[in-house]
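A single protein chain has been omitted; all remaining protein chains appear in their positions.
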Amino acid sequence: MAPDTILEIKEVTRLFGGLAALKDVSFTVERGKIKAMIGPNGAGKTTMFDVLTGILRPTSGDVFLKGESVVGRRPDQITERGMIRTFQTVRLFEGMTALENVMVGCHCRMESGFVSNSLRLPSARREEALLREEAMAALKDVGLHTRANEIGTNLPYGQQRLLELARALASKPDILLLDEPAAGLNQYETGELSSLLLDFRGKGLTILIVEHDMGLVMQMSDEIVVLDYGEVIASGTPEVVQNDPRVIEAYLGIEA
Amino acid sequence: MGSRSLPWKLPVLLLCTIVAVSLSATGCGKKTVNPSASVYKIGAVLSLSGPAAPLGQPEQNSLLMLEEQLNAGEGVNGHKVQFIIEDDQSNPANAAAAITKLINQEGVSAMIGSSSTGATLAMVPVAEAAKVTLVCCAAGTAITKPVKKYIFRTPPTDSMAIDKVLAYLKTNLKIKQIAILHDANAYGTGGATELAAKAPTAGIQVVANESYGSTDTDMTAQLTKIQQTPAQALVVWGTNPGPASIAKNMQQLAMKIPFIGSNGIANKTFITLAGTAANGVSFPGGRMLIPASIPTGTEWRNAVDKFTADYKAKYGKDADTFAAHGWDAGTILTTAMKTAGTDKTMIQSTVQATKGLVGIDGIYNYSATNHDGLTVSDLMMIQIQNGAWVQIK
Amino acid sequence: MEGQLTRQSETNWRTYRTLIIVAVFVFLVPVWARFIPGDVLHMDIVNIMVLAGVYACAVIGLNLLVGYGGQISLGHAAFFGVGAYTTAILCTRLHWFPSWLGIIAGAALAGVVGWLVGKPVLRLKGNYLAMATLGLGEIAFILFQQVKGLTGGTVGILDIPPLSVFGLKFDTDFKLFFVVWALVMVLMLLSINLVYSRVGRALRALHSSEVAADAMGVNTSRYKVQVFVLSAVFAGLGGALFAHFQKYINPESFTLALSILFITMVVVGGMGNIWGGLVGVVILTFLPSVIQALPQWIPGLPSGLSNFSNYELVLYGLLLIGFMIFLPKGVAYGLARAGGFTEMRARHLRDRIKARKIESH
Partner (left out) sequence: MSTNDSRQVRLLWGSVAVVAAIVVATLIDKGSIGLQLILSGLTVGSIYALVAMGFSVIYSTTRVINFAQGGFSMLGGMLMYTFSVQAHLPPWLGLILAVAIVTAFGAGFERAAINPLKDKSVITIIIITIGLSIFMTAVAKWIWGTDPVKIAAFTGEKPLRFLGASLVPQSLWVFGFTLLAVVLVFAFFNRTLLGKGMRAAADNPDAASLVGVSSSTSSLVAWTLAAGLGAAAGVVIAPINFAQYSAGTTLGLKGFSAAVLGGLGSAPGAVVGGLVLGVLETITASYLPSGYKDAVAFLILILVLLVRPQGLLGKPESVKV
């Protein structure tokens, strides 16, 4: 595989009681690129995310993250290895402030446990302070630092989306999986989001994004892979994909 | 997160609890009338709820009856008598808490209770530490063995009942091999263990020793096991309703070997529950169950007749042995206080010196080495014959 | 930004301050208890407080498990019992064995048992986890009864020596009271630290959404087991103290009823509220005595009613239901809100006075 490949999906198949949500899907994601995965509803996009992040086990096939297989690893282990996701529906932690939510994001990069924390050993305190700073930094990145102490679930929807983004970024991932980040955002917020994502890419972050907002997809992504009925029907640059007859037929066609 | 918003307020909240308590306290400070020093206070911790409630309820009844009768007369040396009764819900921890409270808070001069062995054993350390005489209504051997200075007992011990049963098996039935089926609770296990230990001395071999849960309703599994043994008789150690179920199961399985119960079924409830299956069942019981078994004209007989009559009149049901335990415990202490007053050490020594005190369960004699009061002769074997109790001579 | 950071740590600090206030308040119990006429309260407060403290150990841990970890347990009486039996057996069989060491051993063994059963059982969720833990509790109870050689069967273990630390004997309720509650305060301190730490956040996260917590790199299965073990250790600690306090134990003290009492204390006090455990313990240990004293405060109540067993449990049951209907988030939460209200009023008043002063100038 090419040296600058960060994520490689190899003939991944996932069956649900007989019917296949994914049929030997294969594609790769290049480091520092924004790749979009599109397709009509039920095409298997979210299933793919679940497979990638270890929530589901592929029936067959393999997934390589930075060259090593992550199939069979627990979700938290995969996150530790530098791949983190957001969810289609916002999943902030109830009763936690925005800051605390993001601090959970940093979780996997610290190791203080029950003992050191319950005794507040210096090591734990140092870690806590560090954690707080980095979390604040992450909030600043998405411009939510002024609301650090508000309960996350009380924020307006758009900001909840951003908070989720910040929480994911706080884990300092190599690759970020976004599941319809623009869903429910208005024009302005969507614009903000895309510019945010673009300059994260500028900082060398790789992004695999599932999105229905074609405008956003076409304008942001370097590459696109199109799924339909669990199969890859096309992939390549936005231009290529846009003009692919099968895509138009299967997807854009329907849209129009 | 509540915890974040909480800081200042916990004191507020704890205060509320306390204030509530203390307010009500002062509130009722007005209500409760003269805590006159001249009242003789005796504490009682009984199992008024929970599994042992069938024991505790009648014990409480007769204590209340005794209090009424004493205070109707001249009380004890002109002092009114008050039994302060607590429920331990058949739970040892509650029993310990209750006796502590009665001694430290109510300032009782002596204690009665509890109904079950476990709860009583939990009270023992407290009574010993506070040097308060405790007369218990539980039959477990462990309570007075070894003898503890301040702990006395009214009911016949399990070992007395067991001796009675063994004697019956040996001399009346001439049986060599028995099976034991006991309740898994303290009463049943204690009895079964001791029975198994003593049987060989009577030349009897225990060929099966099974148990059942207090709330089980079908013991056919254990019984079929026993059916396959050469057991010539079945000894069941437990309290209602278990033994009744066993009797019915035996009828169902057409098991013909004799059913010998414990003093735990020395009550009419067993007959009601087991119905026809109760016939032929025999068990050790206090003589008060069949007043006729006590020679007429004797002080004891008169006491029993009066007690059973009064009890029936007051509560509308027959007095069982537990009612007798309660009554006797109360009598022993109040009698002792006639001479000892409220002096705790005096009460202990007086109770220990009790000789020939006529109770309902029997004639009580205590000594420094014997805190059990009764003897095997206060028990008899009873057989159920078409729904009625008959003494086995 | 600075401001926000300080505000965060301030919350912490205020919690500690509250803990100190509570501690002072509790340790003064023997003092203010004197001012309540004994024939009125009908309880030996110090004695009951020892029992309450012993239960508190278990309940604080259970609150971490249920309230923060979101994992239910209906079997914690088992760990309480393991702690009690461990120290009781050690101290009665080996007379040289120091009771304080027995208590540590009890807590440790409870922890080990917690780990052994927690690892498999915590894969279950919701009502199924409730059932499994309940079953474990029942199994433990039966073992306490049946392993006669070790536990003394249904008769139990008598003559357990009082707690003594390096010759210092804590043989009276009064002395024991301070030991137990000092320990309770330590446990409270530990759990406060924990809740406001990385671990606490991880637990709350997995309580709120296991999938999301997983995705954020929280090893949920490990955290579940760890907090379960922690709660088992706390319960074992309480149980061990219980044994030395009662000086006698038998299986009847560790039934399902106790497990249910523990969980009820957590819920009535306030799940996931750091003070919930304590509040629940205080309320539910004092409630029966208060209910019991009620009749003499109500004039003209039929004497039949004043018989404890006849109405106490009726009222107790109704109160449980009432608490859940009117304070589903727990009394601690409810009173916190009430307290918050009064505090707000107070601040308002202060400002008004300030304002006046300024005017007067």
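Per-chain residue numbering starts at 1, and chain names A, B and C are given in the order in which the chains are listed.
The working rule: a contact is a pair of C-beta atoms (placed from the backbone, for glycine too) under 8 Å apart; a residue touches a chain by one contact, two chains touch by 3 or more.
In this text the structure is predicted, and so the values were computed from the model without any measurement.
*Asks:* Would you indicate which residue among C:A33, C:A77, C:V121 or C:V233 is in contact with the undisplayed chain?
*Replies:* Touches the omitted chain: C:V121.
*Asks:* Looking at B:N71, B:Q177 or B:Q227, which residue reaches the missing chain?
*Replies:* B:Q227
*Asks:* For the chain not shown, which residue from B:V147, B:L253, B:I290 or B:V376 touches it across the whole complex?
*Replies:* Counting the whole complex, the residue in contact with the absent chain is B:L253.
*Asks:* Using the definition of touch stated at the top, determine which of C:A33, C:I72 or C:I192 touches the missing chain.
*Replies:* C:I72
*Asks:* Name, in rising order, the residues on subunit C that touch the hidden chain in the full complex.
*Replies:* Contacting residues on subunit C, toward the hidden partner: 66, 72, 120-121, 123-128, 130-132, 134-136, 138-139, 142-143, 145-146, 209-212, 256, 260, 263-264, 267-268, 271, 309-314, 316-321, 323-325, 328-329.
*Asks:* Can you list, in ascending order, the subunit B residues touching the missing chain?
*Replies:* Counting over the whole complex, subunit B touches the hidden chain at residues 49-51, 53-54, 57, 184, 210-213, 215, 217-218, 220-222, 224-225, 227-228, 240-241, 244-245, 248, 251-254, 269, 272-273, 275-276.
We adopt the following convention: only the chains that are shown with their structure count from here on.
*Asks:* Which of the chain pairs holds the record for C-beta pairs in contact?
*Replies:* Chains B-C share more contact pairs than any other pair.
*Asks:* State, to the nearest whole Å, the distance from the C-alpha centre of subunit A to the C-alpha centre of subunit B.
*Replies:* Chain centroid spacing, subunit A to subunit B, equals 71 Å.
*Asks:* Averaging only over C-alpha atoms, locate the centres of subunit A and subunit C and give their separation in whole Å.
*Replies:* That pair's centroid distance is 42 Å.
*Asks:* Calculate how many whole Å lie between the centre of subunit B and the centre of subunit C, each centre taken as the average of the chain's C-alpha atoms.
*Replies:* Inter-chain centre distance comes to 34 Å.
*Asks:* Please set out, as single numbers or ranges, the residues of subunit C touching at least two other chains.
*Replies:* As it turns out, subunit C has residues touching two or more other chains at 204, 272.
*Asks:* Give the residues of subunit A that touch two or more other chains, as numbers and ranges in rising order.
*Replies:* Residues 95-96 of subunit A touch two or more partner chains.
*Asks:* Help me check something: in the complex, which residues belonging to subunit A touch subunit C?
*Replies:* Those residues of subunit A that touch subunit C are 53, 55, 74-77, 79-80, 84-85, 87, 91, 93-96, 99-100, 103-105, 107-108, 110, 112-114, 117-120, 124, 127-128, 131-132, 136, 140, 145, 148-149, 167-168, 171.
*Asks:* Show which residues of subunit C lie in contact with subunit A when the two form their complex.
*Replies:* It comes out as residues 1, 4-5, 7-8, 190-191, 193-194, 197-202, 204-205, 208-209, 211-221, 226-227, 230, 272.
*Asks:* Spell out the part of subunit C that touches subunit B in their complex, as residue ranges.
*Replies:* 11, 14-15, 17-18, 21-22, 25-26, 32, 35-44, 47-48, 51, 145, 153-156, 158-159, 171, 173, 195, 204, 242, 246-250, 252-253, 257, 270, 272-276, 278-279, 282-283, 286, 290, 293-294, 296-297, 299, 307-309, 312-313, 329-333, 335-340, 342-343
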